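Got a structure for you, written out below as structure tokens; questions coming shortly.
Only one protein chain is missing; all other protein chains are in place.
Note that the chains are named A and B in the order they appear, and that numbering of residues resets to 1 at the start of each chain.
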Amino acid sequence: MNRPELKQFIKPKHINDYPVGPSFDAGFLTSENSGWRTEKPIVDAEKCIGCWQCYLFCPEGVIFKSNNIIDIDYAFCKGCGICARVCPKEAISLIKEHK
Amino acid sequence: MPQRGYFIDKGTQVMNRKEFISGNEAVAEGVRLVEPHVIAAYPITPQTVVVERLSEMVEDGSLRSEFLHVESEHSALSACMGASAIGARTFTASSSQGLLYLAECLHYASGGRFPIVMMNANRSLALPWSIYGDHRDSLSQLDSGWIQIYVEDAQESLDMVIQSFAIAENLKVLTPVMLNLDGFVLTHTYELVEIPEKETVEAWLPPFKTPYAMDLDKPKNMGFSSQPCDNMEFKYQQHRAVIDAKQIIKEVDASFGKAFGRSYGGMVDAYRCEDAELIVISLGSTTGTCRTVADELREEGWKVGVLRIRFMRPFPEEEIIEITKNAKAIAVIDRDISFGFEGTVYTNVNSALSRNNNSILKLNFIAGLGGRDISKESIREVFSDLGEGLNHGKVKHVKFLNLGVKIDE
Partner (left out) sequence: MSNQAITKINARTITDKEFFYGHKACAGCGGSVAVRLALKVLGERTFTVVPAGCMSAVGFIYPQLCFANNAIISTFPGTASMLSGVAAGAKALGLKDYHVVGIAGDGGTADIGIQALSGAIDRRDKIIYICYDNEAYMNTGIQKSGLTPFGAKTTTTPAGQNIRGTVTQKKNMFEIVAAHGIDYAATASIGYIQDFLNKIQKASQVEGTSYIHVFAPCPTGWGTPVDSAIDIAKEVVDTGLWYLAEYENDEFTLNRNPKAFSSVEKYLKQQSRFKHLIDEDIETIVTSRDKKWERIRRTWKL
């Protein structure tokens, strides 16, 4: 697996269910960050040239290479817009999200 | 001669070399036998000889540990935690100002469940400055979550270095251990010490193996934050582990006795307490003087005993309650004072005994601060005060022994 994924976290019921001291599995995710967004980045596949600058600059690492262009893991995208700013072809637009 | 605090298991036939060494050197010999992966320590009087001997051993190749010349005590324990976090066995040593400088790391190490062993040379705390011995440094850190041991002589120092790793690294414990030696009185006094064979230590002490360390195959995130909904559970775990250590301490001591021919009787060391009416309780090397005085008083017809507490954490409540159950009065000698109240050992002993709900007289004597000598006369005064207290004489609940001046009280 290339990146940590959401896992089902079962709240401990007995003290022995807790990890021994503060030491636990690396890359264990229990909650999304998608709720932080007010805007969502959408990629125009026609304009994208697969230069992967957005992939490089994303603070979250949610942009990944897919089919020679990119795709986005929206579960953890915070909608900061850096991807849109760095894209040399203006292939990414930020669309207001309504929840 | 008073009976020594340890017993020889006559079944064990081990021929070991004997050396005339100081308490500090005995600690270094113990560390050489254990051969931790990483040693990181900063020199401070009166611990310096430990660090110096260890670096000599590294130089001559007899100790193959990674030796870090850290630039402060805080960095010493911090480096040990880094090494422990990756699964390495580690050792450090400090004292007094250094112990307090690294105090943040004490809680970090115990909360992090790093089984580090640290030797502490008990020394007074500034101000005023004093390089001489008392117990104010380690006793002020009793709540830091470390197992705390107080040894009496150089042989016990060496032996307990080895036992400390066995206790700390036991997966039911995983708690760091502080091994306390009286500054100068024990660290710098020379005695004949039997040094076990390395093979015996290697056969007895298992290698440090933990599933909780950072691992390239099973990566971990460690030292994380907890929210209010989780913190108490982690703390309860720690508390439980120190309590569970009581059983491990006894098992380790018994097993050590079988392998090395010496054991120390567990969490306390009782001398002539079985029929004692008056019992003096002390820590560390002072106990030797107490036993000598006890023997003299016994000759004079007094029924007296001496109880040495070896482990302050976990606290040997059951043993103390049991051993003093038939006594009429006990005195706790504290080489420390919690200003405005009592000595800390007394507070702990008093709390344990108060649950027994009997009318035993309990007095606290503050002695030996900043290296003040604790003489036979002072110990006699302690026993005498206990006697007077029983005869309804007015005796102070907390008394400073052997002050050089008169006070208005």
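To be clear about the criterion, a contact is a pair of C-beta atoms (placed from the backbone, for glycine too) under 8 Å apart; a residue touches a chain by one contact, two chains touch by 3 or more.
Only a predicted model underlies this, so the values are computations on that prediction, with no experimental measurement involved.
Residues touching the missing chain, restricted to subunit B, are 37-38, 40, 65-66, 68-72, 74-76, 78-88, 90, 104-105, 108, 214-216, 219-227, 230 (touch as defined at the top).
By the touch definition given at the top, subunit A reaches the unshown chain through residues 2-4, 9, 22, 24-31, 33, 36-37, 51-53, 55-62, 64-65, 76, 78-82, 84-86.
Here, only the chains that are shown with their structure count from here on.
Averaged C-alpha coordinates give centres for subunit A and subunit B that are 52 Å from one another. Subunit A meets subunit B in the complex at residues 12, 15, 18-28. Interface residues of subunit B facing subunit A in the complex, by the touch rule stated above, are 111-113, 174, 212-213, 218-224, 226, 230, 233-234, 236-238, 240.
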